[in-house]
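What follows is a short report on a single structure.
One protein chain omitted, others in place.
Read from first to last, the chains carry the letters A, B and C; within each, the first residue is number 1.
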Amino acid sequence: MTALQIIFLFVAAVTLASAVMVVSARRMMHAALWLVLSLAGVAVIFALLDAGFFTVVQVLVYIGAIAILIIFAIMLTRKAMEDVGPQLNRGWWLAALAAVGVFAGLAVVLVSWPGVNASAGAGPDANLIVTFGKDLVDPHKFVMPFEVASVMLLAALIGAIYVSVEHKGGQK
Amino acid sequence: MEDWLYIGLFVFISIALPAVAIFLAGLLSPKKPNPIKNTSYECGIETVGPSWVQFKAQYYVYALVFLVFDVETIFLYPWAVAYNQLTLFGVLEAVLFILILLSGLLYAWKKGALEWM
Amino acid sequence: MSFWTDPIAIIENLISGWLAGLGMGEGWITFILAFLGAAVYALVVMLFVVLLIWVERKILGRFQDRLGPNRIGPWGIFQTIADMLKIFTKEYITPNGVDKVPYNLAPMLAVAGVLAVWAVIPLGATIFGANLNVGVLYVVAIGALGELGIILAGWSSRNKYATLGGFRAVALLVSYEVPLVVTLLIPVLFSGSMGMNDIVFAQKSMWYIVLAPVAALIFLITSIAENGRAPFDLTEADSEIVAGFNVEYSGLKFGMYYVADFMHTFTIAFLFATLWLGGWLGPWAEKYPMLGIFYTTFKAWFIYFTILWLRGSLPRFRIDQMINLNWKVLTPLALVMLMLTAVVNHLIPAGMLVVRILALLALNGALLFVTGKLLDRFAGQTKRVVVALEPRPVARPEPVATESGTGV
Partner (left out) sequence: MIPLPWLLVFAAALFCIGLFGVLARKNLVAILMGVELMLNAVNVNLIAFWRYFSAAGEDSTRAWTFVAVVLVAAAAEAAVGLALIISVYRRRKTVVADELNLMKG
């Protein structure tokens, strides 16, 4: 076992444990903090896979923006969640059963899949970010996703602001 | 990979360093709590109601606009890195990208979402 | 290569040779070297803050026509050490009902969010932590730790002031991050790399402050705001509201916020020097990397003094002014600046440096001019809504009617 594998196992264990805490913590704010730890773990795994750019983006977008947004939303809707009583549905065991079932199914499919024993590729060249940037605005490659992403962000912004800004004289 | 090892260690150390300092100071410092000392600080007045107050939705809107502009970095930074090797068309594509985002900002502005209330 | 041209590399070779002599594997040597390097670097930065607090107090004292610290040691230079010893022996007061783990974690994260930035700041041609190929984004991303530290402090203290102060602070921080992120694209765009050291190398022909002064200005303003320094210190405007998110902290836990604040200021100064003033570039800097440290520090010092100067001379903004400044001036300006700079810079063929400088300077001048005109035009139109109140009784010595009718 190489050092890389040991680090991976450790990080994966922490990530999964904090993910479990996210779905089981009673206090919403604690769940959000566990979510932050879990997202950070995923960021480290990206770094282990030589995708440094996405490590940084994961921290920037998920921890810096989405987690903060979630924390704000928790604070805004706080009265309803005085953190008493069960935080799970009555049928939570059904959900657990479904999750375990899906996991078992995925595991079986993955292990029986012939491609699973592939060895790692050559690894990324140092200039991959440059190539990525070029391809993003190349009309023969990914200019569509590029522009669609900005339209999608625009739509999200307009929609979210429309919903969340209180209308003057609107129904309360 | 070596760079990332260094970064990981550096982040770990920059959390550990203040942690060690705080721990050491905890050993040195006196511990004499009493009920009055341990109450929440509210300028000498007794705390009324729950101390986790609810706050304005306005903060949420700022965070929202921030999120949108933050995600844009995923696309704009690689574009900026490749900038010197692009054609004019490639540059104009990104200008269009920014213009679309800018129109979102203008919408938020017109809607009054950016006002401090 | 003698000891004085590049001592870091020499020491590194020395240690790795010694470790190899002990029969260690390649991986362990890399690990130990990285660990030692990071630890020493972080420790030096932390200790530098001690000196810096004295400098800041001294300079600020002069700005305000006082002497500043002047009792302990020559020119009061050991004042911070005395203060440090004092704060080390202060009691930690943990109020009832705090959420223990986040409460204790928050000051550490606040420091870490600033300290970790130093991993990518180059001090000389060969003296840097890591020339990460996503360095600029890393600097922005690691700031999220600081935000998290503030939000945790505000929330876990279980105090109304702390909660409101914390969320107010974070709302301002995230707001100002938008123009910051957009402005940081400019050096990346010019140099074609996100690595900090590559950006410094690319400034050999011309410093970026000459090519994009407006971007540099926006960077300076937003990073001061991110730091929460005067004139943007309204998150902990101690003369108006209680200190904000860190109100329930005491002893060294409070001290950590203090350290983070001071360290942030001079981290900004170094970042500014690296991104806009050519970092360690200077005569013979490439041949003798140690000279680079001197150049960077000198340039950063200049910016640091400017920040202190602003702190000493400007009054505090109101929160609505601060929000308006960000969303209605800086953000649109930064976006327009980015688009125009990208297009204009692209139209000029490579190699024509003088033309490029002149064109970009003209563009920046025009941008500033138009912004100024627009601001003048709309200056009178944004009125703050003031609730009209009945005239309130004012406590002033009214003439009291006495029997003789003269009053007092």
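Everything below uses one rule, namely that contacts are C-beta pairs under 8 Å (C-beta built on N, C-alpha and C of every residue); 3 or more make two chains touch, one makes a residue touch a chain.
This one's a predicted model, so the numbers in the text were calculated from it and none came from an experiment.
Counted over the whole complex, the shown chains touched by the missing one are A, B. By the touch rule set out above, chain B reaches the unshown chain at residues 57, 60, 64, 67-68, 70-71, 74-75. Listed here are the chain A residues that touch the chain not shown: 2, 4-5, 8-9, 12, 15-16, 19-20, 22-23, 28, 31-32, 35, 38-39, 42, 45-46, 48-51, 53-54, 57-58, 61-62, 65-66, 69-70, 72-74, 76-77, 79-81, 86-89, 91-92, 94-96, 98-100, 102-103, 106-107, 110-111, 115-125, 128, 131-132, 135-136, 141-142, 145, 148-149, 152-153, 155-157, 159-161, 163-164, 166, 171-172.
Here, only the chains that are shown with their structure count from here on.
Across A-C and B-C, it is B-C that has more C-beta pairs touching. Compared with chain B, the chain whose C-alpha mean position is the greatest distance off is A. Here the CA centre of chain A is 29 Å from the CA centre of chain C.
Chain contacts: chain A has residues 52-53, 55, 57, 60, 64-65, 68, 72, 75, 129-130 touching two or more partner chains. Across the assembly, chain C contributes 31, 132-134, 137-138, 140, 142, 155, 163, 167, 170, 174, 177, 192, 194 as residues in contact with two or more other chains. Against chain B, the residues of chain C that register as touching in their complex are 30-31, 34-35, 37-39, 41-43, 46, 87-97, 104, 107-109, 111-112, 115-116, 118-120, 129-134, 136-138, 140, 142, 155, 157-161, 163-164, 167-168, 170-171, 174-175, 177-178, 181-182, 185, 188-189, 192-194, 242, 247-248, 251-253, 256, 259, 319-320, 323-324, 327-328, 331-332, 335-336, 338-339, 342-343, 346-347.
Chain A makes touch with chain B in their complex at residues 44, 47, 50, 52-53, 55, 57, 60-61, 64-66, 68-69, 72-73, 75-76, 78-79, 129-134, 136-139, 143, 146-147, 149-151, 153-154, 156-158, 160-162, 164-166. Touching chain A in their complex are the following residues of chain C: 27, 31, 99, 102, 132-134, 137-138, 140-145, 147-148, 151-152, 155, 163, 167, 170, 174, 177, 192, 194.
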